[in-house]
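Beneath this line is the structure, given in structure tokens, with notes to follow.
Selected chains from the complex are presented in situ; the others are not included.
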Amino acid sequence: LTKHTYYFSRQKNTNIRLTLPVVCFVWQIAMIILFGVFIRYDEESDTHWVETKAHDNITSDIENDFYFRYPSFQDVHVMIFVGFGFLMTFLKRYSFGAVGFNFLIASFGLQWALLMQGWFHSLDPQTGKIFIGVESLINADFCVAGCLIAYGAVLGKVSPVQLLVMTLFGVTLFAVEEYIILNLLHARDAGGSMVIHTFGGYYGLTISWVLYRPNLHQSKRMQGSVYHSDIFAMIGTLFLWMFWPSFNSAITDHGDGQHRAVINTYLCLASTVLTTVAISSLSQKTGKLDMVHIQNSTLAGGVALGTAAEFMISPYGALIVGFFCGIISTMGYIFISPFLEKTLKIQDTCGIHNLHAMPGVIGGIVGAITAAAASESVYGKQGLINTFDFTGDFKDRTVLTQGGYQAAGMCVSIVFGVVGGAIVGSILKLPIWGDPADENCFDDEVYWEVSEPATHHLLFIIQPLGGAIVFDLVSRDELQTTFEIFI
Amino acid sequence: LTKHTYYFSRQKNTNIRLTLPVVCFVWQIAMIILFGVFIRYDEESDTHWVETKAHDNITSDIENDFYFRYPSFQDVHVMIFVGFGFLMTFLKRYSFGAVGFNFLIASFGLQWALLMQGWFHSLDPQTGKIFIGVESLINADFCVAGCLIAYGAVLGKVSPVQLLVMTLFGVTLFAVEEYIILNLLHARDAGGSMVIHTFGGYYGLTISWVLYRPNLHQSKRMQGSVYHSDIFAMIGTLFLWMFWPSFNSAITDHGDGQHRAVINTYLCLASTVLTTVAISSLSQKTGKLDMVHIQNSTLAGGVALGTAAEFMISPYGALIVGFFCGIISTMGYIFISPFLEKTLKIQDTCGIHNLHAMPGVIGGIVGAITAAAASESVYGKQGLINTFDFTGDFKDRTVLTQGGYQAAGMCVSIVFGVVGGAIVGSILKLPIWGDPADENCFDDEVYWEVSEPATHHLLFIIQPLGGAIVFDLVSRDELQTTFEIFI
């Protein structure tokens, strides 16, 4: 059996029995303390709402922001936990890690995001408190999305402790770049093409570059999918695809703002599907489709409309964005990913470069152009002010200037992703985090109690008297059933 | 190995590397041009909404139709992509095609539907434009549903190009019959018993009849399910079942109209489950249940309440409809489907006759009867006018006349389904669409790069020295792991 035991040798110590519980406990206790000091209900979720209503002459409870945003929030919530989680289950033996670690880091990340975003965006100067409501929950989920995107690049190659560290710093960086882009530059980015996708994409890619594994081919047998893991991944794809209109509209203006963002995103994504299928089919000799493209590139349109979804990009404009994103993203999987891996030494498990980084940059550019091209004749005088929030310090800003700041915002998100990723990657390179050996990557058995393999790789030892003992090569367990072979 | 290569012979050319990309690209470009010419945001999704609000004295953004319909829209959206997509994954090796082609044709269909329905229902005579909002998106999804129903009849037997052609014509026919039924006949059909299910059902069945394959038994090994494919299908079943109240209420009247349609559909579907289980259990010697029935017939009540859901059918009336639909649909699977296949030469992969066509007709009849039986004492004077929209040209219509027009509407939907299906079926019979040979039906390998089979059908070649080479009969790949057999 010597030959097969090779698969199970461990050159690295992946014991996380100390680090994982300690990190979870200490960080969760820290969260409780910080929440105790800083976080309070906002006036729409506090029992004093009845007084606020009377004071502000609000006639109906339905005016509570909850009813404007809760359905969208729940859709976003599904995208974060089921969408991202299941999209990554495509690997044949890393589905537990995909959906389980996604669950873990999102649950931590959203707490930390409420604090970080609160400090930067909504710390009340008088009371020193952060007041949260449903919009805060959406923003926390958004912030987490950036880190889950980054997880896609390192899927299967890191330990859960590394993922938690990556999320801690990712959320922190996110809150800062978001503050710069949205508050200082006053750029618009409701669906986060720049803030979420570009940042998250480059953050993950840079970390993956720092953690480059030259001998990753040793776990080649675990890369790739099996039939049913591809179908599980389609659950993730579809929930992301269907609910992306909610993602891009969740925090846009009440009324026409949310309404328009939904229409644009819906159309853009539909268009993306057709060009993804076209390019995928072109890439194979007999026109067969590749599940990797269908699972991922069909979503690129949603990413690329993250900034412009609330603008008057017009329905056909949304279709055009989707048209090109499907093409570019699919060609990314065919041509760019191999190039990144071979030449730039970036191992990108889920191809986040093609699904998030590149479409995110496209989205930033589309946003800058459509902002610069906005006009009072199309938007109406008040409509223009509302859409770009040309109020307060920014009431004299022109659309051309706005376009420039949008472009500047995109550069900020790239810089934060690359520089932040390089620093965090270096931290994650320390040999204390329990990451798996090259030959054990993409294997749930490293961090999970795995019951039984889905597919049996069997070893038969046929005994002289006709029986046979059967070993399972994946789990090394002797199967319960002894096969009977009568010769 | 000669015997096994038989499975992989191809008498037909299934190379779609030219046709599929061309169709996708050309049609998508056509969509962009037509959208550019015709489609605009409606007044509730345009930045001028702020002016509309002031003009119409609307006090709150929550009055935007978006907030009345968006949660229902998202539920419908899930039904279209996850519901229909996963319901069809029950076949052991056609789940990629089920969920993937469903994704493709729905994405194309909804764009084409926005145009077709716009031209027929909401083309502004002055500007020549179609103004879209959230209700348009719901209607587009509805229109697509008709084509996805039809897909169920031909699942596994057609190429994606054929499906796109079927969708192009299906959406076109749908928009016309819908215009005749809803606008000219002024019939009510909020949940589409007639317009969606009856039309879609007969459209698909007729196409399947035209494309009859006498030698389909050659792919018998691929028909039927495996354990996990049946569970995937239950994801589709449940999301359809749970969200059907949203489907039937998505475009009904604000307020009590949506509220009542939800209650009726919820009750009707619950009742259907019990009688489906009863008949399914009766059909087996030991009372065992059949997954095919549970996956499909439990939904028949939702179909059959598509017309009457918004009427005052009363809670027990809804239960009665569900009661009979569960019985009839399940008996359809047991008795009628085999009859259709053997005698009428209609091969209906998903049994859409039992789930959509027959319950759709029942729904039309129930709608006609309940409309004819409506009375001012039950509905109230204004309630009756609102429910049946007895305004404008139709302000003098009686409920009896309305019942007659409802019945006429049902006939229109059947005629459009059968005649349209016959014509489209003939077009699809042309030998240019890349459809699979009889022995390759229900097999994802024809149109998809398939990674690895879920279940191994193995061929052992035991070598003289004790090793063995193992071939995988489904994918014809040599397995990576060479089994070792020590005799």
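Per-chain numbering from 1; labels A and B assigned in written order.
The rule is simple: contacts are C-beta pairs under 8 Å (C-beta built on N, C-alpha and C of every residue); 3 or more make two chains touch, one makes a residue touch a chain.
It should be emphasised that the depicted structure is a prediction, and the values quoted were computed from it without experimental measurement.
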Given the 2 placed subunits, let me have the overall number of copies in this structure's complex. 3
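Keep in mind that, in the parts below, only the chains that are shown with their structure count from here on.
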What residues on chain A touch chain B, complex-wise? 60, 62-63, 67-68, 71-72, 75, 92, 221, 224-228, 230-231, 234-235, 238-239, 241-243, 245-246, 254-256, 258-260, 262-263, 266-267, 269-271, 273-275, 277-279, 281-282, 284-291, 294, 298, 312, 314-316, 319-320, 323, 378-380, 382-384, 386-387, 455-462, 473
For chain B, which residues count as touching chain A in their complex? 14-21, 24-25, 27-29, 31-33, 35-36, 39-41, 44-51, 53, 60-62, 64-67, 70-71, 74, 77-78, 81-82, 85, 89, 93, 95-96, 99-100, 103-104, 107-108, 110-111, 132-134, 137, 160, 228, 232, 235, 434, 446-454, 456, 468, 479-481, 483-487
